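Below are the structure tokens for one structure; questions will follow.
Of the protein chains in this complex, all but one are displayed in their positions.
Entry: chain A
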Amino acid sequence: MTTIFGYPLVVWMGQLLLGLINGSFYAMLSLGLAVIFGLLRVINFAHGAMYMLGAFVALLMATYLGLNYWVALFVAPLVVALGGAIVERTMLSRLYKLDHLYGLLFTFGLALLIEGTFRYLFGASGQPYPVPAALSGGVNLGFMFLPIYRGWVIIASLIACLAVWLLIEKTKLGSYLRASTENPVLVQSFGVNVPLLLTLTYALGAGLAGLAGVLAAPIYQVSPLMGTNIIIIVFAVVVVGGMGSILGAIITGYMLGIAEGLTKVIYPEASNIVIFVIMAIVLILRPAGLFGKDA
């Protein structure tokens, strides 16, 4: 059996796969955070709660309406995006002219409210969500066994990230978005409805978090606490990547997911903290982050 640094290849590949899956979620969530921050200058603390909401909407749709995974995959992100749009329109939009920290504090409160409510209604323990029939089972790749659903998650998240990147970099709507990031007043004076653009952006970020939640539901248990555990890691990812670039957020997400997975092989005890350690090192060597433009 092939070994690398004394560990069998199968172990490396298994953890690499796990790392890639975690990285997929980090990438989607940090992408959403970066998109929202780019335009709204708000760090969306409720991003983890929205990820949890996505998973819960899928679960509730399956339990009460009998709707399957594929319907949930489209509907749940829309529901979360709509919720995000309402929050942005009614409350968050009042905070733009203030210090950015208020946006962080507001969304922190929102996250507590959403999570507390779900814990009250559904209890703190996780509930399983079945893997859709079409994606169950696995394939033997020769060097390892790959469950099909996990492969699907990696591909789906890559597609979602790529789609958002194309939307922002290559479409007319994206050019408005990028222009508003640079100078919202000027863009508004050209007749673009910037407040609407802000709402759409927040909804887009929220929807992306919701989509990540639906994708995560069959892998992890659906629990009210699933969001907070991941959001702090995603914050570290965002600090490492720097929020200057969309592509940077995606790449850093996958990279750190893989780094976390590989640490599990060498020194499992440190796998929880490796991302934070990387963050500290990056901050010391390059305070603006790997892809950051602002110091």
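Criterion: a contact is a pair of C-beta atoms (placed from the backbone, for glycine too) under 8 Å apart; a residue touches a chain by one contact, two chains touch by 3 or more; residues count from 1.
Please note the rule applied: contacts and distances are computed from a predicted model.
Only one chain is not pictured, and the protein name UniProt records for it, out of "Isoquinoline 1-oxidoreductase subunit", "Choline dehydrogenase-like flavoprotein", "Amino acid/amide ABC transporter membrane protein 2, HAAT family" or "Roadblock/LC7 domain protein", is "Amino acid/amide ABC transporter membrane protein 2, HAAT family".
Among A:Glu88, A:Glu115 or A:Glu260, the one in contact with the hidden chain is A:Glu115.
One of A:Ile4, A:Leu65, A:Leu186 or A:Ala280 touches the chain omitted from the figure, and that residue is A:Ala280.
For chain A, the list of residues touching the undisplayed chain reads 37, 43, 91, 94-95, 98-102, 104-106, 108-117, 119-120, 228, 232-233, 235-236, 238-239, 269, 272-273, 276-277, 279-280, 283-284, 287.
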